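Structure, as structure tokens:
Note that one protein chain of the assembly has been removed; the remaining protein chains are unaltered in position.
Up next is chain A:
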Amino acid sequence: MKYFTRMKIRRVYEWSGKPRSFNRRLKTYDYDSFAISVEGLSKIIINTGQDIFIEGCDEDNPYVAKVTRLYGDENGQQMKAVVQWFIRVSELPVNKLKLLGREPHPQEIFYYECRNCDNEVNVESILRPVKVKHLDSNDPFPDSADKDTLYVKLSWDSKVFRVVNSTVVESPAEPAPASSPPSCLKPSLPMSPSCSQSAATPRGPSRRVLPTPDHAIMHKASLGEVGCSSVGTPANVEAESLHSATKLSASKCLSAKRRNATARTPGVRKRLELSSPEKSVTGEEVLSQLLNEELESKVTLTRRPPPSPAHPLRVTHSLTPLRKAHRPTGAQCGVPLKSSSVFLNKWPLSDSESPLSPAKDDSTRATQKKELETIKEPVLSVLAEVENEKSPMVTETPRSSKRKSAMLVSSRIKKQLNLLENHQDPNSSGEEEDEFVPSKNDLLSSSEEEGQDEDGPNIDDQVSAKKFRYVATGSRNSRSKQKSYSSARTQRRTPAKKISPGTPQTPRHATPSIPIRSLQTQQPANILEEARARLHVSSVPESLPCREQEFQDIYSFVESKIVDNTGGCMYISGVPGTGKTATVHEVIRCLQHAADMDEIPSFHFIEINGMKMTDPHQAYVQILQKLTGQKATPDHAAVLLEKRFSNLAPRKETIVLLVDELDLLWTRKQNVMYNLFEWPARRHARLVVLTIANTMDLPERIMINRVASRLGLTRMSFQPYSFKQLQEIIMSRLNKLKAFEEDALQLVSRKVAALSGDARRCLDICRRATEICEHSAADPSSTGLVGMSHVMEALNEMFSSAYITAIRCASTQEQLFLRAVITEFRRLGLEEATFQQVFVQHQALCRIEGLKPIGVSEGLAVCQRLGACRLLLLEPSHLGVLQRIRLNVSQDDIFYALKAD
């Protein structure tokens, strides 16, 4: 036996066939169908108009929808499907269920008419086809436990239930699936509704009557089973005939039959009554079998539709071995017997069956017996297996041991079938073989009982596929773990509800871009311009000098995590402009290169910046968007991320997350930081978090213990650059371009190192110095290089305080006022005075200076002007003369400025 992990399943979605049309405006191609293929297996085609499961938050109850349109963008990156949603009972708000006025059937779904829900999904979220049946509102639900057939009676528009027309619900007749379908092996992704049904059927008898089978075998099989489960309720099965007529292959029919057999439903009878053309053509053999069966249990026989004539012999093969094995089981079959005579009349050929009848009896008995043993065991699996006898592989499942008898029977059947097929019906057998495969898988997957199956992996695929979901990759796939499905559903489906109705939304396809410039950029014309371009902070250097050690540490940290498939956190601190982010980017570049060279496993790099978001919780949104492209609200995104990082996910590569400006992500509860540091510790997360902030002791200062503890002790501190390092940085950027004098460079780097060690500042000063040099180039004494004088000028411009100049340039009255302020401060012995007090001093000073004293209004205006420049700090001006005044510059500065006059 083989169990495959989910990881191994990878579905590949691709368009089948050529695009049907091209939409010029939206640049999309419309398609008729697409194919889902699973590794190593053949494809399953899904056409427009088919009903499908779309992965939802509840794996057992995926969302149901019908494909109305398929389209993709030009380059084939995006595959989108427009769907019509159905809503499950479980997704309805509980209080709304009262409106239904009756107990909802668990299998019941409602045609979802809410217009404002998003009906566009990613094709990748589609799981498999499903069977959706329309029932008249008065009809009772067919009674069976088949999970894969759903019934629509009513529509739901978020307010009321309405009766829905069957034409809207039922899929229109579709063209036969593309060439590959018959060979589809994967049970979980059946090609057509019938297949999907069959996939699930083994677990329990299907309540739904499936499309009329073409092959006698199917009929027989079904008949065989009919006897055993005799519970039947009337149901409408009209739709099936359509399906069967159009697209069902023999295998599908067969599977359908099996299902039918397991649950004998009144639907069968109805089908007979319908007497679709196909049915009328059915083969004699099957009929005879049916009749035979009838002898045992009349009810079942009557209900069978006439089988198609093509494969009469088959039936016999399969049945014969069973006969030997399980004779004694006959007793169980006869439970519900209804008068079958009416139906019998309709069958024209019922008499012809006789020679095979014993075989049928046997088979039915055998199947019945099996069924009794476990419901899960599908009778038809035997049949399916028969087809595949050639397959060498034997998958043993735990169950098989219990069921030795069954295995025995099946193997015998196989042998016999093989023999018979070989001489009797080569054509049909070939055809059937193909068609059988999926159904067989279905059966096997559920029962896992039969030993020989070359498609073992498929079975596993199927089984796991049911449980397994990709982490959502499109907006549609997003799952939330919200407690009530209904709320989750509404959120997903109806984003418009949140926005007030009528508000136009942001254009969906808006692409962020800046217009293209009309003229080419000029290339640097001379050395100074070239130097300036290279010295711009934005220009990416070939290498990062002076941070080799830090680079190595971060590189080995991240690399080891990637190689080990583990996660971890690292905290990087340092004052602004010391190359933290640049170093991390450089590390990522190198790692990316290594990954491209296949030296290390590939990884996914995500960068968020606390300063580039409006709210700490937006971090979730941004991470999710960069991870999957989904858009979600912060809460929803947090849930999704939580799920992603705590679950085993498919194709998961290590994620390297760079969180810049970590301190901005601080919230009162610190839950954002908590999550960021918690996730890497998860077993399956494979998340490496690099955090960057300015303060070395940030974890101790602002983080509560449980957050700081999760951050761990992997820390790194970037020291401010020393002057030598700054010099080296400039030199490496200039890259042997002779634009600066040595001394000038040293002056700049020493000055900056003494002040802040900020490399950005250093580069900016150098850039400014080149400009100054350029302006003074007319000067004949200039060498064309940036010299000390230019650098000095640039330094002065950038570092000298403007206060002194401002005081020098102030008007006489303003200067006097500043002096008055100081005088008053001295007099009071305080660093604060009211305008009134200062104004008295000011008047006195005016007289001393021989100026005409100014009025109070003018004095206030002077004071306000000084306040606007922030030479003075003022109280709000409405206080008038009572406003208090403080100096914003040191008194020494003022004296210096005024005395220098």
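The definition used in the following text is that a residue touches a chain if its C-beta (ideal position, glycine included) is under 8 Å from a C-beta of that chain, and two chains touch if they have at least 3 such contacts; residues count from 1.
Methods note: contacts and distances are computed from a predicted model.
For the chain of the complex excluded from view, the name given in UniProt is "Origin recognition complex subunit 4" [choices: "Sodium/hydrogen exchanger", "Origin recognition complex subunit 4", "Aminotransferase class I/classII large domain-containing protein" or "UTP4 small subunit processome component"]. The chain that is not drawn here is touched, among residues A:43, A:561, A:733 or A:768, by A:768. Per the touch definition above, the residue from A:736, A:852, A:878 or A:899 contacting the chain not shown is A:852.
When the full complex is taken into account, the listed residue touching the unshown chain is A:518, out of A:138, A:518, A:543 or A:705.
Only one residue from A:696, A:737, A:798 or A:840 touches the chain missing from this view: A:798.
Listed here are the chain A residues that touch the chain not shown: 503-507, 510-522, 524, 529, 532-533, 536-540, 575-577, 611-615, 618, 621-622, 661, 664, 694, 756, 758, 760-761, 764-765, 767-768, 771, 775, 797-798, 802-803, 805-806, 808-814, 851-852, 854-858, 861-862, 865, 868-871, 880, 888.
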